[in-house]
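Structure provided below as structure tokens; questions to follow.
Apart from one protein chain that is not included, each protein chain of the complex appears where it belongs.
Labels run A and B following the written order; every chain starts at residue 1.
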Amino acid sequence: MTDNIVKIRGLNKTFIRKTLITRHVEYIYAARNVNLDIPRDSFYGLVGETGSGKTTLGKLILRLIEPDSGSIIFDGIDVTRLSQREIRRIRPMFQVIFQNPQSALNPKQRVKQLIGNPIRFQKKLDSKSVEKEVFRLLDEVQLSAEMAEYFPHQLSGGQIQRVEIARALGLKPKLLVADEPVTSLDASIRGHILNLLLQLKKNREFTVLFIGHDLHIMEKMCDILSVMYKGEIVESGSVKQIFNAPTHKYTKKLVSMRYISD
Amino acid sequence: MSELLRIEDFSFSYRHRNTTISILKKLDILIFPGEVVGLVGESGSGKSTLAKAILRIPDFKYEVSYKGSIYLNGNDLMQLNDTQLDRIRGNEISIIFQDPLSYLNPMFTIHRQIKEVLKHHEIANGIVADEMIRRCLLNVSFNYPDRIMRSYPFELSGGMRQRIMICMAMITRPKLLIADEVTSSLDALIEKEILDNINRLCSDYGTSVLLISHNLPTILKYANRIAIIYFGHIVEIVHVNNAQKGARHPYTKALFSCALAKVKDGVFPFIEGSIPKPHDVIVGCPFHLRNCPRAIDACRTTLPEMESYDEGSFRCHNPYPVEG
Partner (left out) sequence: MSLFKRKTKLSEHTGVERFNLKFLIGGTGFIVLLLIAIFARQLAPRDPIAKFAESQAPSLGKNHLYLKNLSSEPVNIDELRIKIWYRGYKDEANEIILFRNAALQPGEQYNQTFKIRDIGNNGSINVKLTTIAGSDINLAYRFNCRIEDTGNNDGLLSSDLKMESFKNILFIKSGNSACEDYLPRHVFFGDYQGCKIVDHLRGHYILGTDSFERDIISRLIYATQPTILVALCAMIVSLLIGVPIGFLSGYFGGTTDKLLMRVSDTISAFPRFFLIISIVALWGQNILLITIAIGITGWMEPARFINVKVKTLIEQDYILSAVSTGRIWWRIMYHDLLPNILPHILVLAAYGASSAILLESTLSYINFGVREPLPSWGNMLANAFGTGAGSTGLERLWQVLFPGLAISIAVLMFNFLGDGVQKSIGNEDE
């Protein structure tokens, strides 16, 4: 039996949107009876198109959004039943990397604050050891030490993503939710970040939930893949299984659309 | 075969705080009738600027200057005045942008917006126009064109809006369609639908397409020839069948392996360094700064000239040899 770090059972989340003038109520099913098991130390992929609810599922696991019903068991703890105070204590265990480099980092903070503040507030270290840790992390994500003084607007997209990774890893998480970390990056930069993620994954022990839509990348990054469609997990399985023998109609369509390079 | 569009020695720059920032540098592109030319580049390479520069769509923020010439069937577009150009915009050359919502007037119905185009170019009016619109909407795979005609842009989804834009662009049966990142914000399935629509309509009407995208797999699927743009230079123009193996320029090779995620020994391919910003000044070939594997001394000092061979052209001092 495999050890699952995240166990999701019967998770539901519906957003209600009212149209502007007529106040007509629309229901958007972001998660419909989602069951998901993420094995410990795996590289788990979540594929789906815009509006399929994959980002919402990521936020639900992080409990940035409250679910309507269902349970999320993270490392043996039911996250959905914790109070705000309790959840804050275990938040460092699951970290997130966001998609959009423009809004991912606080524009008013320097890189050293961005990476150092979470460590400082969570671990209550003195500023000297925080600084040391920041430089170590910068080195780990292959950024030069002088970047510590930079503001986000002085960094390129790839560098911002590295800072994000450093910020997330500074808290030594057990689960890293990577929400489309390379979608907004250019093709020639993407490889850096993906390699870095793979390398960090090798060096440290943590689980990655990789949310994305680019099948070329997902195929090579992930061990296990889940396909999400309109709030439902339509298919789960190992990468090989999904790509070679898809069962669900939607998955078949998705896999067939890949550009197969020669 | 005579070409439809000939971009010759074309440069584009704008002035910003007493510094001239040149975006496009001496471009040469030919587009033949009925052909789909893909233009691939990374952010800041100037591909969207080219789309707007062909039709001289004004940028009100800066003072811009054009150099060189763009011939459409032998007429230099750069010599035309605004009234003459207005007749060409949307009629002979149509353009579709990435974000359709900002190009559709939110207060008009779809019917009125499309009819406006027909009226402007004096193509049709009244019932004839209505019938044209209906047929065109059917052509872009709307099953109930009458319902679509009555609706407003905000009632439609992103993919539907983009199809409306295609309808608006194609209803005049243009000779050239410029599709500027039309599917960047859309999902793979919708992207396929949209590009299939464009492809089908264009081959029906004999329209050439300049398909601009940063997404190489898309371009590979739909284009006949691919132009790769880097730092305002066209670095290579290559035929799609030959694209992956026969690419001569090192940037093209590197970009292909990056975009298609050709993993070697568990390592994703990437290009060293960062993408140059438009305001950077680079001496020599711009790609030598990114650890070009075939860089020689000449690359650091002089910009290579465009060199043609039978299947395309490239701009490199030390290109990869032709295989086989």
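Going forward, a residue touches a chain if its C-beta (ideal position, glycine included) is under 8 Å from a C-beta of that chain, and two chains touch if they have at least 3 such contacts.
Keep in mind that what you see is a predicted model, and the values were worked out from it rather than measured.
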Touch criterion as defined above, residue of A:Ala104, A:Leu143 or A:Ile189 at the omitted chain: A:Ala104
Contact residue for the chain not shown (choose from A:Ile28, A:Leu125 or A:Leu171): A:Leu171
Residues in subunit A touching the chain absent from view: 59, 62, 64, 87-92, 94-96, 98-100, 103-109, 117-118, 121-122, 146, 149-150, 153-154, 164, 167-168, 171
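Here is the rule we use: only the chains that are shown with their structure count from here on.
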Geometric centre distance via CA averages, subunit B-subunit A, whole Å: 33
Touching residues (chain side subunit A, partner subunit B) in the complex: 49-50, 156, 158-159, 186-192, 194-195, 198, 213-217, 219-220, 253-254, 257-259, 261-262
Of all residues in subunit B, those that touch subunit A in their complex: 42-43, 186-190, 192, 214, 216-217, 220-221, 244-245, 254-256, 258-263, 266-271, 274-275, 290
